[in-house]
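All protein chains of the complex are present and in place, except for one that has been dropped.
Right after this comes chain A.
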Amino acid sequence: MICQECNQRPAALHFTKIVNGEKTEVNLCEVCAQEKSEMFMFSGQSGFNFNNLLAGLLKIDPSFQKPSQSPFQQEEVLHCGHCSMTFPQFLKLGKFGCAHCYETFKDQLQPVLRRLHGGNFSHNGKIPKRIGGDLHLRKQIDELKVSLQECIQHEEFEKAAKIRDEIRSMERKLAGNVEGGK
C-alpha cells in the first residue's frame, strides 16, 4: 500500500478513524505521519516507537484520566511500594520496574493487556512446577464447575451428579495439598 499523502513511499501506519459513526481510513508512510503527528495525538516527539504507542494506549484510558481531573485534592501519585516506580515513569519507559508493579498498576493494566494481546488478559500457558500442582487443580475445578452448570441447564442430572462428585474429590485433594504443604 502506498502512502496517501506523498504517493511515493509505502504506507507504514494504518488508522481507522471513526468520528460520529463516519469511518475514514488513513494510510501514511513514516515521514508523512511524522509531519502530521499533531493531528494524530502522537505529541511532537520525533520518531515514535513502541513505548510511545503504549503510552498512547494508556493515556486514552478513561479510568486513568478520572483521578487527575479532580482539582480539589492533591492525588498521591500511584507508585509501586517495592521498586517505587511511578505510573508516569512507566508510561515513559513502557517497562515495569519489578514483579510487584503488575499488582500495583493492575487497574490500569487490564485494558492495555487486552489491546496488546488480542483481547486476552489472563495466562493460559506453562505453569512453574513448584506452584503448578494446586493451580492446575484449581483451573480444572473451575472448568468442571462450568460444565456442571451447563449440565444442570440441559437437565442432564445424571451427568451433573458425576461431575459434582469429581469436583468434590478434587476439592478434597486440594485441601489435603494445602494441609500437607503446611
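In the analysis below, contacts are C-beta pairs under 8 Å (C-beta built on N, C-alpha and C of every residue); 3 or more make two chains touch, one makes a residue touch a chain; residues count from 1.
In this text, contacts and distances are computed from a predicted model.
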From the options "Spermidine/putrescine ABC transporter ATP-binding protein", "Oligopeptide transport system permease protein OppC", "Sarcosine oxidase subunit gamma" or "Protein-arginine kinase", the chain left out of the display has the UniProt protein name "Protein-arginine kinase"
Looking at the whole complex, which of A:Cys98, A:Val146, A:Ala161 or A:Ala175 touches the chain that is not displayed? A:Cys98
Considering the whole complex rather than only what is displayed, give the residues of chain A touching the chain that is not shown. 1, 10, 12, 30, 50, 54, 82-83, 85, 93-99, 102-103, 109, 112-113, 116-131, 135
